[in-house]
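A single protein chain has been removed from this complex, and every other one stays in its place.
On to chain A.
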Amino acid sequence: MVTRIDRRMAKLKTEGRPALVTYFMGGDPDYDTSLSIMKALPGAGSDIIELGMPFSDPMADGPAIQAAGLRALKGGQTLVKTLKMASEFRTGDNETPIVLMGYYNPIYIYGVDRFLKDAIASGIDGLIVVDLPPEMDEELCIPALKAGINFIRLATPTTDDKRLPKVLQNTSGFVYYVSMTGITGSALADTDKVAAAVKRIKGHTDLPVCVGFGVKTAEQARVIGANADGVVVGTAIVNAVANVLGPKGEKTADPAEAVATLVSGLAQGVRSARLAAAE
């Protein structure tokens, strides 16, 4: 089964450049603003959209994404609304892949079967569920793959060669390499180490490898992108939203415009990166 993610990755490969994967928090600071941010992403140069599903207890996220999730929940965001946001986006864009990213509990409470059905109807292409390692594949990964949705797994510096095959076994779409141990928004890891890690993962899989955690600037996107199939940016985008919110959460400028400006710069970064010589 070929998904929008597969098609987009294949297309970028022919263009000889890495993908820019952009994460933002669904419903931050409110539904309408967040939808306008989402709609602005492809035009600004995002190749794949990661749509964050807010959760009350995001135990792998740093302060920026924690705060974004709380703003979204305070603004009334629910999983129902996050799916609705994706389907509204789809009415104007049927090409850009959408990956839902978050934690398992809201999906579990929604009901896995119902969730997969509604996710497909909303135009969702992939899932990243942080707290579902391969040991828990029966929960959601296997049903998602059967339903035709990519299940994108995180590989980390602690995932050694012995464990990599297990992590990659049911992974599809792309592999998300978390470039350091730690929470989202931490400092960027050593780029040589990242390049070596990407090469190591590529020794085990034909899937594209995207690298995230710590990428904030166009220059960093260029450097990381030189050795990866994609660059994931999350915290910097969430911060761009936070930066135009006043102390009471009021908008002091247009968040969609702030995000678009940042993403345009990042897009230039990945467009000036060369694919790794490993190709």
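Criterion: contacts are C-beta pairs under 8 Å (C-beta built on N, C-alpha and C of every residue); 3 or more make two chains touch, one makes a residue touch a chain; residues count from 1.
To be clear about the criterion, contacts and distances are computed from a predicted model.
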| item | value |
| --- | --- |
| Omitted chain, identified by the protein name its UniProt record gives, among "Lauroyl acyltransferase", "ABC transporter substrate-binding protein", "Tryptophan synthase beta chain" or "Acyl-CoA/acyl-ACP dehydrogenase" | "Tryptophan synthase beta chain" |
| Residue touching the undisplayed chain, where the options are A:167, A:244 or A:273 | A:167 |
| Omitted-chain contact residue, chosen from A:37, A:132 or A:267 | A:132 |
| Per the touch definition above, residue among A:17, A:153, A:202 or A:216 touching the missing chain | A:153 |
| Candidates A:68, A:178, A:258 or A:273 - the one touching the absent chain | A:178 |
| Residues in chain A touching the chain absent from view | 55-63, 66, 73, 78-80, 103-110, 130-136, 153-160, 163, 167, 178, 181-183, 186 |
